[in-house]
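Quick one: structure below, then a few questions.
Apart from one protein chain that is not included, each protein chain of the complex appears where it belongs.
Letters are used for the chains, namely A, B and C, taken in the order the chains are written, and counting of residues starts over at 1 for each.
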Amino acid sequence: MSRLRVELPGLSMRNPVMPASGCFGFGKEYANYFDLELLGAIAIKATTAEARFGNPTPRVAETTAGMLNAIGLQNPGLTGVMQNELPWLNQYNVPIVANVAGTEIDDYVETTAKLSQVENVHAIELNISCPNVKQGGIAFGTIPHVAAELTREVKNVSAVPVYVKLSPNVADIVEIAKAVEAAGADGLSMINTLLGMRIDLKKRKPILANGYGGLSGPAIKPVAIRMIHQVSQAVEIPIIGMGGIQTAEDVVEFMLAGASAVAVGTANFTDPYACPTIINDLTQILDDLEVESVKDLIGGAGKNATSTHNGTRFR
Amino acid sequence: MSRLRVELPGLSMRNPVMPASGCFGFGKEYANYFDLELLGAIAIKATTAEARFGNPTPRVAETTAGMLNAIGLQNPGLTGVMQNELPWLNQYNVPIVANVAGTEIDDYVETTAKLSQVENVHAIELNISCPNVKQGGIAFGTIPHVAAELTREVKNVSAVPVYVKLSPNVADIVEIAKAVEAAGADGLSMINTLLGMRIDLKKRKPILANGYGGLSGPAIKPVAIRMIHQVSQAVEIPIIGMGGIQTAEDVVEFMLAGASAVAVGTANFTDPYACPTIINDLTQILDDLEVESVKDLIGGAGKNATSTHNGTRFR
Amino acid sequence: MIKKDLFIIMKQETIAENIMELTCTSPLTKQMTEPGQFLHLRVDTSEDLLLRRPISICDVDVENETVTMLYRIDGKGTKRLSLKQPGDTINILGPLGNGFPLEATERGETALLVGGGIGVPPLYYLSKQLTERGVKVIHVLGFQNQVNVFYENEFSALGETFIVTADGSYGEKGFVTDVIKQKDISFDTMYTCGPTPMLSALQTAYREKRLYLSLEERMGCGVGACFACVCHVEGDTTQTLYRKVCTDGPVFPVGEVVL
Partner (left out) sequence: MIKKDLFIIMKQETIAENIMELTCTSPLTKQMTEPGQFLHLRVDTSEDLLLRRPISICDVDVENETVTMLYRIDGKGTKRLSLKQPGDTINILGPLGNGFPLEATERGETALLVGGGIGVPPLYYLSKQLTERGVKVIHVLGFQNQVNVFYENEFSALGETFIVTADGSYGEKGFVTDVIKQKDISFDTMYTCGPTPMLSALQTAYREKRLYLSLEERMGCGVGACFACVCHVEGDTTQTLYRKVCTDGPVFPVGEVVL
């Protein structure tokens, strides 16, 4: 199995595959389907300082090869996660990535300070796609210096490495990535969902009660691959890649683009066995591609794409 | 047929459907398949001041429910379009939208000044997703004041209304839309393609020779719908909506989101009869939805989506 | 426990306007003992329809390992499902969720089963099991109009059955609630499944009764992980409590959740 092993800051993973935050709850449900120790790591649902119910329903809608969600960060809050979820997960020997969300820097700092002390939390993942109340709701993740400041403050209090999860809803993802790297991020997670919408033709209103929602699934994979390719060439820190992964082939594509590990989100809904199936198929693909170790794939697609300054190009 | 008629600046359209620029050449090829006068308008391939060969091949790659292209704006140049393409199209009684591209403001100005004089050119569509050489390659469409300046200069010389075609690769599409509206744009076209990439696992390099390419097709539809919904509430000028339209239902969804007319791109490749089929199906859908005229659909989804400041939200 | 299988289609037929009856076989049917549970169907293997579709168990033949579902052709997924032929396979996850409590009604008591539209199917398996246990069943089944009516004979074979149509084109005219009152139906337990306005009306009218309601909500995972399908808990002043339709439901006792 050492062919699949990858090492990232704080995360010693028996394979490069973890379920993505928000798509695996806190692990309990999928434990009914397979042994969680098959996973390389687990990214748990976002934790906020206080418990949240989230948005009204409907909260999900299907799109062609994708889905929209507007869950609204429902979670039992810092106390609930520390008292009920993490202790239960401790029975499994698998590193936990704790995803942290908030609306002010203080929220993130408070949540990280406590969560990062929990024994089985091996890394913090900062969800910077949340609106910054102090900046009138502009997402932390869209302004480099805001993202950097948040990263710095959280790094100050975190007992474990911090991965910053980038929003793809920006013109220049490289600029944000560099800013958070300079601010001390140990790694990056990318990408979060693209903002999208669907409209019910008969009711003449959005399908999601919230109106807009985050687009995930295979539809966004080419955007994720492009952003990871761009960013991996501009930063030194490792990237956890995600966005539409469905198969072991997709994992290889993400790693060739520059990811050191990957997260699987929406695919868990299509098939609760998605993660173990992908992990199981990886070895065969390494054989087919005549690659000894998954590590040898990382960044293998090279730098041969036309470099672009700004996320757009002359077509 | 007046149930389908829409009126936009410069464009009196017998129905709201036109083929999208770059996906219909200059019309000749599809004229072998159906009568071009069935169309509401035709957006022709981008014209640049000089003839361009474009990028090396492969120039297209398939993605799940989408495709990437990196054609590189191949076209016969201003002279070629004026001498060979537009005169041929003049045999059809259908308004032409001439798409204009460039790498410096002067290119756009020169091309627009001449093209907009041609009899059957009823509107100019400014492709602002091109990299601005003077700004080190940053696309015109990602910086509001740059997009505005380009719009202003082009408006100064154009003999017909100018539609600015927005790039979706930005954090805040509303900001750009408002800037070009203030600079005198008569309408907006949105969206252009999202920047994406695919990697060939065996060759370990991008499938497109150019590396990155523009993502189009149903995969991007939810992003297009969201952006049109946001922008239509912030500007007064009409929007030509596009991005993944495949069916008459999709047309209705775009119009409910706020589009006054639509363009069909990638679907022409899946089916050369896509446009006439969609137009033909529209009347039936109006009946099903008990709507008298397509005009009654425009903006019908209302403003009931959570407003967001910055293209990202609290999920 | 394995909960996913490629079910083989035995039969698929139109039984009313846009209503299909689908019978499949799989060893997993052995686990389908609880009426009111649902199955989560992957319509086909292409990647354009990513989400599974929740469909209730309508009937199970444990001996022959078959399960029957009734569904309405509605959007893309059910349209594609309706094109499948005997011999084709469907990737199905389930049974999922918590069904109707049979033990809530004692032998000799009367159960009133109230269904609306495509909420009718799960009541059939429920009715069969209740009658087997010696419970008297009465059915009030509401439909939009005549062409949508299905399974009248099947339900009639198990107990008294009132068909109600919104436009009066068949059976009684009006809402199911009207008919229950008009006919002065008395019962010990009510089990219901149907559109939310109908459930709301019943929850309001029969709040003091033994009443079990089966809810519908758009789902992501169907297994409790994504929090797509939550509802608020009645009387929760913190506004943070919730129940998941997929795993805590789809059946809830009266007064538990906000409809």
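Here is the rule we use: a residue touches a chain if its C-beta (ideal position, glycine included) is under 8 Å from a C-beta of that chain, and two chains touch if they have at least 3 such contacts.
If you're wondering where the values come from, they're calculated on a predicted model, not measured in any experiment.
A.B. asks: Going by the stated contact criterion, tell me the shown chains that border the hidden chain.
C.D. replies: Hidden chain contacts in the full assembly come out as A, B, C.
A.B. asks: Looking at C:E21, C:D48 or C:E65, which residue reaches the missing chain?
C.D. replies: Considering the complete complex, C:D48 is the one touching the chain left out.
A.B. asks: In the whole complex, not just what's shown, which of B:N15, B:T47 or B:T64 touches the removed chain?
C.D. replies: B:T64
A.B. asks: Just checking the interface: what residues of chain A touch the absent partner chain?
C.D. replies: 64-65, 218
A.B. asks: Could you please point out the chain B residues that touch the chain left off the display?
C.D. replies: 22-25, 28-30, 32-33, 45, 51-54, 57-62, 64-67, 69, 71, 74, 76-77, 217-218, 246, 266, 268-273
A.B. asks: Name, in rising order, the residues on chain C that touch the hidden chain in the full complex.
C.D. replies: Chain C touches the missing chain through residues 44, 46-49.
Criterion: only the chains that are shown with their structure count from here on.
A.B. asks: Specify the chain with the shortest distance from its C-alpha centroid to the centroid of every protein C-alpha atom present.
C.D. replies: Smallest centre-to-centre distance to the global C-alpha mean: chain A.
A.B. asks: From the centre of chain A, which chain's CA centre is farthest?
C.D. replies: That would be chain C.
A.B. asks: Indicate the whole-number Å distance between the mean C-alpha point of chain B and the mean C-alpha point of chain C.
C.D. replies: 46
A.B. asks: When you check chain A against every other chain, which residues touch at least two of them?
C.D. replies: Correct list: 22, 64-66, 69, 71, 218.
A.B. asks: Residues of chain C that touch two or more other chains: which are they?
C.D. replies: Residues 47-48.
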